[in-house]
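Shown here: the complex without one of its protein chains, the others still in place.
Letters are used for the chains, namely A and B, taken in the order the chains are written, and counting of residues starts over at 1 for each.
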Amino acid sequence: MELTVTGTNAITSPFLHAWDWRVALYLFLGGMAAGLAVMSSILRLKNAGKSAEGESASFWGPLWVPIILSFGMLFIFWDLDRKLNVYWLYLTFKPFSPMSWGSWGLLLFFPVCALNALVTMPGEYRHWLRFDVLRTLVDRLQPHKRLLAILNFVFGIFVGLYTGVLLSAFVARPFWHSALLPLLCLVSALTAGAAFMAIIAKRKAVKLFFTKVNVSIVIAELIVMVLFSIGLATSQGGAVMPSFSFILEYLLYGMAIALVAKLLLVTDERSDALPDRAVLLMQVSAAMVLAGGLMFRISLVYAGQLSHLV
Amino acid sequence: MPKYAMVIDQRRCVACMACVVSCKKENEVPPEHFRTRVLEMVEGEFPKLRMELRSELCNHCDNPPCVANCPTGASYKREEDGLVLLKKYRCVGCKACLAACPYDARYINPDKGFADKCTFCEHRIKEGKEPACVATCIGKSRIFGDMDDAKSPVRVALQGAHAEVLLKHAGTQPRVYYIKKFSKPE
Partner (left out) sequence: MAIDLTRRKFLKISGAATVGATVALNLPDNFLLWAEEAGLVKATYVPTYCEICFWKCGAIAKVINGRVVKLEGNPAHPNSRGKLCARGSGGMGLLYDPDRIKTPLIREGKRGEGKYRKASWEEALAMVAEKMNKIKQKYGPQSMALFSHGCPTDHFLPLFSAYGSQNIGMPSFAQCRGPRDVGFELTFGENPGSPERVDMVNSKVVVLLGSHLGENMHNSQVQDFSEAVSRGAKFIVADPRFSIAAGKAHTWLPIRPGTDMALLLAWTNIIIKEGLYDKEYVHSHTNGFRELAASVREYTPEWAEQETDIPAAQIIETARLIGKNAPAVCIHPGRHTTWYGDDVQRTRAIAILTALLGSWGRPGGIFLATNATMPKLPAKPYPVIPTPPLNRGDFKFAGAEGVTQVIRTATLTGKPYPIKGWFVSGTNLMKALPNQQATLDAINKLDLLVVVDVMPYDTAMLADVILPECSYLERHDTLVVGKGKMMNVSIRQPVVPPLYESKPAWWIAKELAKRVGAGEYFPWNTYEDKMKSQCALWGVNYEELKNKGVVAFPDTAAPYFTATNPPEFKTESKKIELYSKELKEAGFDPLPRYVKHPQPAAGQFRLLYGRSPVHTFSRTTNNPELHELYPENEVWVNSKQAKALGLKNGDYAVLVNQDGVKSSKVRVKATERIREDSVYLVHGFGTTSKELKRAYRRGADDQGLVTRYAVDPICGSTGMRVNFVKLVKEA
């Protein structure tokens, strides 16, 4: 068919480009913060907190959450074309708008993860708290440490899902319009969180733990991704399947798993005695998972905009 | 309470673009931006060809995904007449509505950053006039009126005609109807 269109807008024609790398980065960082919140809470809650003992990541993990989240939110704010009106997000609640859920969710998640970071702060860093108010607050919250960790976990799952719900709500973009997308985004967020924990963990046992967790979630993600792709291939979304980037992610994830495959057999008791080479492998493997996660978000944002309901 | 709708009689359209320019000037649409467009589609092989001319605009859906996806309530469906409108002062320019619209009806105002789109010339309707594109439509291909009024031009136009909406399966329940073919056989 020969088609001539007069009167198109560059932002929607020949395909949508409302969102660019800033949104992709926001989704990636938001997802990573959420995953990190979940993983750091797991570390804190596991074995009644025993696993966290002597592990600096049990503080640095929670602390990175609000920091990464801030960067993520910075990118989404940067993307807004009418920033001065941003307060309207908080003068309204729109139950059918994922973005409304997201802005409120992030608004609640932020203090939760920040407080969580504060209460997990070890004594040696207490002098960072400049104000008495903060110190008092931290003291008051100490008894609720566990509750905060649980809240942190719950919000982590919520935000992780949200990064996918945001996109899956668009009937107009068949590539995104899949009920599997929130799940896919959640597992992607969790892998990023686990990988991040694996990287920052000091103790080899903790590193190994998160590497193993990561491998299981990466496998889960690969399965969901296959299911998602089947959904795409059998719907209009298939028209723009970013096969190249998906294959590359498979490759990255596959290699990440392969790198640490031998370590998966290692049991916990001996894990602190792992050689430095193993540590390096775990670091590289985790970095590859992060790279794959970033690529996934970028291809997700761009491919979705290429797709159009017909 | 009127229920405004538009009928586009494609048989009468000559793709002259009068609607495109008239809309731009009426609504002070910025350069290189448009609220309505015209598609020329030709199928077949020389000399057996078939042409379809179609103008597109905001469908003022009864189930508008742009409104559902708007996080600030800037995009809204006006209760009294069903127009999908925008409160510019509320818009944050998040572009969720652009992604949500299956008709690509929206754009971002390049100077002010808010989303914008066809209003069915709400300000003209208020004065009892037709939307600018309808008023100037050379082929009288664009027809505007109240679906609840049996004598309105839209109802008259739809009578006995086979009308379709765009992307019916999107579930948006559009209010722009297209008459593509002659109802009586040639």
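Brief remarks on what is shown
By our rule, a contact is a pair of C-beta atoms (placed from the backbone, for glycine too) under 8 Å apart; a residue touches a chain by one contact, two chains touch by 3 or more.
For clarity, every value in this text was computed on a predicted model and none was experimentally measured.
For the chain that is not shown, the touched chains among those present are A, B, taking the whole complex.
From the options B:75, B:141 or B:172, the residue with contact to the unseen chain in the full assembly is B:141.
Taking the complete complex into account, B:123 is the one of B:123, B:168 or B:181 that touches the chain left out.
Summary of contacts with the chain left out: across B:7, B:39 or B:53, the touching residue is B:53. Across the interface with the omitted chain, chain B contributes residues 9, 11-18, 20-22, 24-26, 28, 31-32, 40, 42, 44-47, 49-51, 53, 80, 87-89, 112, 123, 126, 132, 135-141, 182, 186. Touching the omitted chain from chain A are residues 2, 6-7, 84-85, 87, 91.
What we mean here is this: only the chains that are shown with their structure count from here on.
Inter-chain spacing, taken between the CA centroids of chain A and chain B, is 39 Å.
Chain A makes touch with chain B in their complex at residues 1-13, 16, 18-19, 79-83, 85-86, 88-89, 91-92, 94, 96-100, 102-103, 169-173, 304-305, 308-310.
Those residues of chain B that touch chain A in the complex are listed here as 15, 17, 20, 32-34, 36-43, 65, 68-74, 89-96, 98-104, 106-108, 112-114, 167, 169-172.
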